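As structure tokens, the structure follows; a few thoughts come after it.
The complex appears here minus one protein chain, its other protein chains still in place.
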Amino acid sequence: MSETVISVRNLTKRFGDFTAVNNISFDVYQGEIFGFLGANGAGKTTAMRMLCGLSYPTSGSGTVAGFNVMREGEMIKRHIGYMSQRFSLYNTLTVGENIKLFAGIYGLSKQVTAKRSDELLARLKFSSERNTLVKALPLGWKQKLAFAIAGIHRPEIIFLDEPTGGVDPVTRRQFWEMIYEAAEGGTTIFVTTHYMDEAEYCSRVSIMVDGEVRALDTPTRLKQQFNAGSMDEVFRMLARDAQRGE
Amino acid sequence: MRPFIVLLNKEFIKLRRDSFLPKLIVILPIALMLIAPLLVRMDVRNVNVAVVDLDHSTTSHRIVSHIKASEYLSLIGATAEFDLAMKGLEEGTIDIIVQIPDHFERDMAVSTPEKISIIANAVNATKGSMGTQYVVQTIAHALVEFGNEKSPNQLSEVVTVQNRYNPTLNYPHYMIPALMIIIFILVCGFLPALSIVEEKEVGTIEQINVSPVNRFDFTLSKLIPYWVIGFFALIVAMVIAHFVYGLIPAGSVWVIFLGTTLFILTISGFSLTMANFSNTMQQIMFVMFFFIMIFILMSGLLTPIDSMPDWAQTFTLLLPPRYFTDILRSVYLRGTTIAELWQNFVALGSFAIIFNILAAVTYKKQA
Partner (left out) sequence: MPGQWMKSFACWPAMHKEESKVMKNNLFALVKKESLHILRDKRTMLIVILIPVVLIVLFGFAISTEVNNVNVAVVAPDRTNGVNDAVNRIAHNDYFTFCGYINQDQIDQQLRSGKVSAVIVFAPDFDRRLEQIYAGLPSTPIIQLIVDASDVNSAGAATAYMQEILLGTASQQAMFETRMLFNPQMKSAYNFVPGIMGLIFILVCAMMTSVSIVREKEVGTMEVLLVSPMRPTKVFFAKMIPYFVISCVVLIIILLLSYYLLHVPMSGGVWGIFSMSLLYVLLSLSLGLLVSIVVKTQVAALLLSGMVMMLPMLLLSGMLFPIENFPKFFEVLSNVVPARWYIEGIRKMMIQGSPFVAVWKEFAILLGMTVIFFGVSLIKFNDKLE
């Protein structure tokens, strides 16, 4: 593994007297697929939002793509892509208009936008849907499109917040192929998920319980360490004594 | 520049695709301007009067015919039964009862007669007091006229009245500028807030927040469509005012444009500031409703600020529409110049700056 793209030390976020994220530290290297696991309410989304410059940490430090999460949120935003668990494209805009909008937001010129949007649609085999309203697309297609758009400006890191929620197995498979393709191209992928089979696909996995990172390693080594047959078992062993749930 | 252009483009596309909003934007100003001036009349007309005539004399008949002829009063009937009239008053078919006592004419000729009693339904205080005023004047006039048949001097012509700026006392003319302001408040105040909060609820705003978009660009892209719509509404309203109601601005059209620009800036900035503090449509709806209600009631749109107690008058200084109401009415009806209204313009301009800065500052991309 090469260069560190995300580095987090003692990151903490409190809401009143509730500590959503408690003193977490880890590093993510360039080109890896970093799985960020945890039960609902474990603090994954809060942690991720701090890394993306959406939320200020209460204490601790961290850099993303070389920029400080405390002070340089807006600089981080230039170098990352993001796709959230709630569907985040504009429903009343067509596929083509959504691509143009987000390309424009990241400051791509008209020519570059046109070229990349053709490429993107061809790769997704979406060319015939260019003028379809996004709300008319099936969910799986929307998610694939959202992922492709998150990478339109060729960011160094793409953050995915439960990207495959509610998607059928075939589409999930295709989605992960897209993730692999992006990672091979050198993009770092930071992904949260509920599906433990997906955890097996990640280069490395961290597991959060009650706002803390309880385990962090490759799936193979984690299984050895916990003497488990699958990631599912590992996760259940860790999450069993969780204090807070949904 | 490019992010701003694509964001703005997005807003216009969304607006165009909406099934309801474009219709609303066109229909609301037209419908309000065509219908509301006919309805929002607080002037006192058609006061229903019943006369209980116990005298049955020439004088009392003359009083009845004067009431019948008055442009403000409409005579429901002359009866000798007081109870019948009282029943009508309670049911709401009669507003004022005039009772002329027995032997009124005879007593008047010799000494002071028994008083004429006037009983008004004062549930609507304005109507009660002004209606009574009209009745008293009408009867006084009738009596003076009666007396004048002996001496030629006509008291009522000693005073002449000149109604400036609205000589025909056309009430719709007074209300039209107020209605325009209500349209601006609804279109440029309510809609941008709804649009932002909708993005919050749907979740698309998160995608914007995680991008490097400048918050001023985003805020501006939300506002500009509504500024355009506001001006469209202004033009529609002015055209309807001219051709339907024959109301032409007495002062400069440019002063009206300048005032409208400042007001639209103010109210849309206010709207966005409120949206930044709300997370759900229900919240923003109630917050905006609350403020819009205070704006409409307290800014002199419907009732004169001069009639308010001092504390309330001081309070109105904090309400931006107050200044615009003054500007629009003065320029439209009296032809007041910008030099005479400079304080209002300064106040409105300051509000515009304050609210737009607040809107941009309270929009937090990182919480």
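We call the chains A and B, going by the order they appear; numbering starts again at 1 in every chain.
The working rule: a residue touches a chain if its C-beta (ideal position, glycine included) is under 8 Å from a C-beta of that chain, and two chains touch if they have at least 3 such contacts.
Bear in mind that the values here come from a model prediction, so they are computed numbers and not experimental data.
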{"item": "Left-out chain, listing which of the shown chains it touches", "value": "B"}
{"item": "Among B:6, B:50 or B:333, the residue in touch with the chain that has been omitted", "value": "B:333"}
{"item": "Listed residues B:118, B:224 or B:258, member touching the removed chain", "value": "B:118"}
{"item": "For chain B, the residues touching the chain missing from this view", "value": "19-21, 24, 35-36, 38-46, 48, 89-92, 112-113, 115-130, 132-134, 136-137, 139-140, 143, 151-153, 155, 157-167, 169-171, 173-174, 194, 198, 201, 278, 280-283, 285-287, 289-290, 293-294, 297-298, 302-304, 306-309, 311-312, 315, 326, 329-330, 333-337, 340-341"}
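By definition in this document, only the chains that are shown with their structure count from here on.
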{"item": "Contact set on chain B toward chain A in their complex", "value": "2-3, 5-7, 9-10, 13-14, 17-18, 202-204, 206-213, 365-367"}
{"item": "Contact set on chain A toward chain B in their complex", "value": "52-56, 73-74, 77-78, 80, 82, 84, 86-93, 97, 100-109, 133, 159"}
